[in-house]
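Here's the structure, in structure tokens; my notes come after.
Complex shown without one protein chain; remaining protein chains in place.
Order of writing sets the labels: A and B. Residues in every chain begin at 1.
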Amino acid sequence: MDPKPSIVVDNLVKRFGKFVAVNRVSFQIRSGEIFGLLGPNGSGKSTTIRMLCGLLTPTSGSATVVGFDIARQAEEVRRHIGYMSQKFSLYDDLTAVENLEFFGGLYGVTGDALTKGIAWALGMSGLAGNEQALTREFSGGWKQRLALGCAVLHRPRVLFLDEPTAGVDPLSRRQFWDLIHQMSREGITILVTTHYMDEAEYCNRLALIESGRIVEMGTPGEIKRLAIHGNLLLIEAAPLGDALAAVKRAPGVTDASVFGAALHVVVGDQQSERELPAFLAARGIRVDRIEPIAPSLEDAFVSLTGEKPAGDADS
Amino acid sequence: MNLRRTAAIGRKELIQIRRDPRSLLIAVVLPLIQILLLGYGARLDADHIPVYILDQEGSQNSQALLKGFQASPYFDVVKVARNYPELVRAIDADRCKLGIVIPWDFSERLGDGRPVSVQALLDGTDNNSAQLAEGYATAVVDSYANRIQLDWFSRHGLSQQATVPVSVDYRTWFNEDLESKNFIIPGTVALVMALMGALLSSLTIAREWERGTMEQLIASPVTPLEIMIGKLAPYLIIGLLDAISCAAFAVGWFGVPFRGGLGAFFFTTTLFLIVILGIGYMISVATRSQLGASQYALLVTLMPTAMLSGFAFPIDQMPVAIRVVSYVVYSRYYVSALKRIFLGGAGINDLIPEIIAMAIYAAVIAFFATRAFRKQIE
Partner (left out) sequence: MLNRVWRMIIKEFVQLKRDRYARFVLIVPPILQMLIYGYAATFEVNHVKIAVIDYDHSQESRDLLSRFTFTGRFEAAKILNNERELKSLIGESDIPLALKIGPGFAEALRKGETAHLQVIVDGSNSNTALIAVGYVNQIANQFSQDYARNRLNQVMPAMVANVPQIDLAPRPWYNPDLNSQWFFVPGVIGSITLILVVNITAFAIVREREIGTLEQIMVTPIRPFELILGKTIPFFLVGLADVVLVAVVGTLWFQVPFLGNPLVLLLGVTLFLLSTLGVGLLISTLCSTQQQAFASGFFFLNPAFILSGFAFPITSMPRAMQMLTYLNPLRYFLVILRGTFLKGVGLNVLWPQMTALAALTFVLLVVSVARFRKSID
């Protein structure tokens, strides 16, 4: 791996009483990489990110961020990171500029650097011309970009984004990811948590996390390949419930689940794939469509964890 | 008004209260803690007033007077001072409230009939304590003077003169032992209930705004008045429970007499709770921020009830303008009702003016609260 990874997480554990929120999590992130933690709500992704930011103390295990230990050198760590939570924590009763000035000041950005940084952040967030408006008057997308501006004003080397696109319209989400990629190109390491499958595809690498454990890790492509052993077929059939039951008993089928009004079925070998229509027809099921498709992350996730990620209504 | 809709809101509120036993516990226990603290602490009785005595003569006579102070239950003779500066320092530093100076020619003047003045140096900063101390000290000196005089008359064969011409017989009604706890504690019930009511109602509304469920309620066909009544009714029950436990504590623990009718107590308490819950509701609807609600709730409950209700400070001693202001203070009517129920043995019939005033108040508050609510939605 990269000789000098930006973030190294080693066997990190966080317990709240008897509940283990994060269970022996380990990963490394290269400089400039966009690394996604993908998992349902309550899977431990926010807890992980909050430990890395120094907001929570790990129960055991260790981690370094840009070479600094998160437990012993929290202050050094904080100097080099930016953090943005899903709440877009800004002051509603301050203007855009005042928010930027405030957080810039806390990071020790002053003088020329502050002026330039603010101008850049305003341009980036599309708030130029509205800089004297109170933050409470902004839409979700604007608030999100302003919060991002506040988090990167001090040019951090690592950016932590905890569910950064929650409650933002699709267009703003696209724009936001364009900004993230731009920052990654400038060398900023980005760790992002999400439960949006489509967003996870934007990451360079991903870790699938469930119940506090990392289930799988790799590039989106790798994860899909790892998860799906065989070919993925889309089958539109009626009645759907009977079809699902039948498919699961069909020879060579390793996995089957309902996606919308159709079935996604993983078949291990070519032979079984060819025989499937006949198998279903013999059981009185009308097959309208059957065709191979490219697996999505959602397929991979369902296949790996046996359940759908939360909030999938949006994805 | 639709009763079924109102009841539905009330039921929902009750379920939420039941699911949150910690808050319920706080709502019941906190008032008791308050009553306990205030019951013990809010007293005006001046007993054990710390006294320094400077006996410049040191004779048998001056010692006899000194003994009078030592024997009085109202005074604690902390020290017999050696000199005047010591006495002055003691008063300056708040070590005593009263300094008695017996002059060096005390016996000599008594002997030849020249008037003797025993000086009482009072710390006048607390004028009330000073006044009480002066009253008690006068009584000690007067009784000493009477004894000396009677003595003198008998020694000079004037025993027909040796009577005190006038004696004062007191008959005290309602609070026979003139204990301040009986005067103060009924008022503290009002003070605690005012805080409790404003707190309960402003919290329930703030919660609703925060969770966004208020919008949901508004979107339904429920009217503002129904929302208000439905939300507040359960807290009225809690408030009544609080009031009962406070009153029980006042009577059972502190021994305050309860001579009036239970019906009068429930009726006036219910009216008062309606007023105060309505005020809390109005504040939180109007401000919508919890900091604002808390500021205004404090502003209209704690100080006005403590200062302008007759809780401790007699309203009839205030200037006319302030007396007029006190009519706006809702607790004034409740405090007056409580005192008359506890001590005076009043029943509902005796409390008509208070009841009418609180009823009008409740109606006015309900009107403004629903109006504020409508404005807030728009």
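Descriptive notes on the structure:
Heads up, the rule we're going with is that contacts are C-beta pairs under 8 Å (C-beta built on N, C-alpha and C of every residue); 3 or more make two chains touch, one makes a residue touch a chain.
Keep in mind that this is a model prediction, so the values were computed, not measured.
Of the listed residues B:R4, B:R19 or B:R171, the one in contact with the hidden chain in the full complex is B:R171. Within the entire complex, the positions of subunit A that touch the omitted partner chain are 53-57, 75, 78-79, 81-83, 85, 87-94, 98, 101-103, 105-108, 110, 134, 150, 160. Although one chain is hidden here, its contacts on subunit B can still be listed: residues 26, 30, 33-34, 37-38, 40-50, 91-94, 97, 110-132, 134-139, 141-142, 144-145, 148-149, 152-153, 156, 158, 160-161, 163-180, 182-184, 188, 191-192, 195, 199, 202-203, 206-207, 287, 289-299, 302-303, 306-308, 312-314, 316-319, 321-322, 325-326, 339-340, 343-344, 350.
Everything that follows uses one rule, which is that only the chains that are shown with their structure count from here on.
Each chain gets one centre point, the mean of its Cα atoms, and the points for subunit A and subunit B are 61 Å apart.
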